[in-house]
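One protein chain is absent from this view; the other protein chains keep their places.
Now for chain A:
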Amino acid sequence: MSPTGTPILRVRGVTKRFGGLVAVNDMSFDVGNHEMVGVIGPNGSGKTTMMNMISGVFRPSAGRITMRGRRLSGMPAQNIARVGVGRTFQLVRLLPGLTVLENVMAGAVFGHSRRWGGDAVDIAHDMLDRVGLDAMADAPVSALTYIDQKRVELARALAGEPEVLLLDEWLAGLNPTELETGIDLIHALRDEGRTVILVEHVMDAIRALCDRCVVMSSGAKIAEGTPDEVLSDREVIRAYLGDDDA
């Protein structure tokens, strides 16, 4: 199934080998403009490695990743960020020595939009407000709860005004109430028409949020389609639960 609208990001034949281990094997998929695509799969199926190749942590061993025709694979992470890919990390990474506001400003100052001075402060406040955390702007990050730390990280990614946003298990580790808040927040991003790739384990979130899903198992793509289609796919169920239950 092809994406709705024009593809903005194309992944073609991407492979990543770590020594003898093939973590990602010949992955290809497209992401359309304003589309929310889920990358799902069992633990260790190579989802985060795939994200890391898009954001430039790793260089693919083979294949290419392009955004609006521009080749991202091979670029250093800072250039990919400037071209317009923003991300959050699987394990939250905040800057502990900086205030909440400064953490978000980091995204605005050096990212895709490259603002400075009052302009950067304004957008940082806007984004904190967006994730519902502006009251904490001057607090140290050590004063934040886990979900609030995740909010700050999301605000930092948004502050760079990325064209494509990567959320790596942004909902993981939240309690049921927080999860609801989190899903609403990402849903609001979707309503704004943002282009998002999310790696996720929470099935409710995938059903509620994703236009399309790419399912990975052992580094390769095993299915692609709407959440309902892929979640009822026999191959997908086998990948998650094993042969006996399929």
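Basically, contacts are C-beta pairs under 8 Å (C-beta built on N, C-alpha and C of every residue); 3 or more make two chains touch, one makes a residue touch a chain; residues count from 1.
Just so we're on the same page, contacts and distances are computed from a predicted model.
Remark: of the listed names "Subunit C of 1,2-phenylacetyl-CoA epoxidase", "Sigma-E factor regulatory protein RseB", "Cytochrome o ubiquinol oxidase subunit 2" or "Branched-chain amino acid transport system permease protein LivM", the one matching the undisplayed chain in UniProt is "Branched-chain amino acid transport system permease protein LivM". Only one of the listed residues, A:Ala106, A:Ala205 or A:Ala223, touches the absent chain: A:Ala106.
Within the set A:Met53, A:Met67 or A:Ala81, the residue that contacts the chain not displayed is A:Ala81. Taking the complete complex into account, A:Gly117 is the one of A:Gly19, A:Gly69, A:Gly117 or A:Pro176 that touches the chain left out.
Per the touch definition above, the residue from A:Arg10, A:Lys47, A:Arg130 or A:Arg156 contacting the chain not shown is A:Arg156.
Although one chain is not displayed, chain A still touches it through residues 55-57, 76-79, 81-82, 87, 89, 93-98, 102, 105-107, 109-112, 114, 116-117, 156, 160.
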